[in-house]
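So, chain A:
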Amino acid sequence: MMQLTNRKRVVVKKEMSLAEKLYLPAITDGMVITLKHLFKKPTTVKYPEVKRELSATFRGQHVLKRDEQGAERCTACGLCAVACPAEAITMEAAERKKGEEHLYREEKYATIYEINMLRCIFCGLCEEACPKEAIFLTDRIVPVDVNRKDMVYGKDKLVEDIQNRVDVSKRQTAAVLEFKKDKKHFHNQTWDDIQKQIKPKKHH
Partner candidate 1 sequence: MEIFILYKAILVLVVFAISLGVAAYSTYGERKVAAFMQDRVGPDRAGPFGMLQPLADGLKMFMKEEIIPTVSNKFLFVLGPSLAMLTALMTGVVIPWGGDITIGNMVFPLQITDINIGILYIFGVVSFGVYGIMIGGWASNNKYSMLGALRASSQMISYEIAMGLAIVALVMTTGTLSLREIVTQQSGNWVNFIYQPLGCLIFIICAFAETNRAPFDLPECETELVGGYHTEYSSMKLGFYLFAEYINMFISSAIIMSLYFGGYNLPFQNYIAPYIDGNILSILQFGCFFTKVLFGIFFFMWIRWTIPRFRYDQLMNLGWKVLIPLAIFNILITGVLMYALGKV
Partner candidate 2 sequence: MLLSQYIFLFLSFVAIISALMLVLDKNPVHSVLYLIITFFAIAGHYLLLNAQFLAVVHIIVYAGAIMVLFLYVIMMLNLNKDIEPHKKNIPKVAAAVAAGLLLLSLTALVNGAEVNMLPAARNSNIGLMDNLGKTLFKEYMLPFEISSILFLSAMVGAVFLSKKEIH
């Protein structure tokens, strides 16, 4: 077989010398090492007070985004549920009624949207699958709980608060940001864009 590295070493079981048989030199060597470590700085991060810096692409608790006007972006298409390898996502869809346009951006929306945080493996495939830029993983850590029931997160925990928006702009790659400029696609349009499109129709 071709040798790939020169790190290979043949193990030889040789007779131990008297000093080695006594073990005492080896023990003192070991004790010197542990004594040295006694004066080293601990590497512990004291978690609740000090937080380790998370990577830019850290995948934590999900958020269901609203658009600029505060309407939910999710249209309950189910692509996230299909994409989910852990089958953690489930939802129930309903049709938007008249007068609910300010609540739901699309004509169909999710009445129930649940993610089982015990099943979720935080792979981020739901985020990739979403055509409406509705679901994102954030840098928030899912808190632990003592019973399973409470680990199934419904819309009350997932949909972002209007007063207290969750910033996900950093999670969008350059390619996505570039794509978002293309106003051909409905979900890239802002509220103003839509208004502009509607107005000429009224004049007609």
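FYI, contacts are C-beta pairs under 8 Å (C-beta built on N, C-alpha and C of every residue); 3 or more make two chains touch, one makes a residue touch a chain; residues count from 1.
On how the list was made: all candidates are chains of the complex that A comes from, given by their letters.
From a predicted model like this one, the values you see are computed outputs, not experimental measurements.
Enquirer: Which candidate among 1 or 2 is in contact with chain A in the complex shown?
Expert: Only one option touches chain A, namely 1.
Enquirer: Okay, in this complex, where on chain A does candidate 1 touch?
Expert: Interface residues on chain A, with respect to candidate 1: 27, 30-31, 33-35, 37-38, 40-44, 46.
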